[in-house]
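For reference, the structure discussed in these notes is given below.
Then we have subunit A:
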Amino acid sequence: MSSRSLFLAVLLREFKISLTQKTDIATIFFFFLIVASLFPFAVGPDTGSLRTVGPGVVWVAALLSSLLALHRMFEGDFIDGSLEQFLLSGEPLVLIVVSKIFAHWLFTTLPIVILSPFVGMQFGISSEASWIMALTLLIGTPVLSLIGSVGAALTLGVRSGAALTALLILPLYIPVLIFGVGGTVAALQGVETTGHFSILLAFLCLSLALCPLATSAALKIALE
Partner candidate 1 sequence: MEWGSLQNFIDMGGYGLYVWGSYLVTLFAIAIEIFSLREK
Partner candidate 2 sequence: MRFWKYSTPQNFYPAAKKIAAVFFVLALCFGIPGLYIGFFVAPTDHQQGEAYRIIFIHVPAAWMSMFIYVVMAFWAAVGLILNTRLSSMLAQALAPTGALMTFLALWTGAFWGRPTWGTWWVWDARLTSELVLLFLYVGFIALRASIEDPRRADKASAILAIVGVVNVPIIYFSVKWWNTLHQGASVSLTKAPSMASDMLLGMLLMALSFWMYSIAVSMLRVRKIIRDRERNSGWLNN
């Protein structure tokens, strides 16, 4: 099987599975909305303070939703034995992993990215800055999924896996959070944002090159 058709085959498979788990995906989507909506109650409805915390709130909410969705990435395949079949198939596991991560991002996180500018506007962020925030999320959230895949693979079949994944992965999310929020804040202040985008893209390239390797190594360990 060529790499491209393998990639697409896994993607299609993930899409079909996602269609059977629509409520799962909807839950993650609404989790994002609810977490973001909690903050006006916490900091007060005053537009000024909401605008200050807005970019951070939307980013943290997106980050937590992405974390919440992580267990979906490999757990089902691990339990029903498909993961073992992937490994035995002789096809490159790294490629399957990349495809699965991409599918995971596409079905659980992309809807959040698309919704994010509207949530941003709720926080009094100007529409231009909101779109820039969506763009930082568009580049930043795949990095979160890539890093998260390592944690999801390491904690497969481990007790209290979800809490443990959070503990392992959240510290590694900090750089993405810093530059994602930084880019949005820069846009709000009318400052040049290319630097932030360059660094986010660098994070994306680096994690795309390294994380799938670590994830497939972790999956092999989990299946031993």
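Operating definition for what follows: a contact is a pair of C-beta atoms (placed from the backbone, for glycine too) under 8 Å apart; a residue touches a chain by one contact, two chains touch by 3 or more; residues count from 1.
Keep in mind how these were chosen: all candidates are chains of the complex that A comes from, given by their letters.
Everything quoted here is computed from the prediction, not taken from an experiment.
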item	value
Candidate number, among 1 or 2, whose chain touches subunit A in this complex	2
Contacting residues of subunit A [partner candidate 2, same complex]	150, 154-155, 158-161, 164, 167-168, 170-172, 174-175, 178-179, 182, 203, 210, 214, 217-218, 221-222, 224
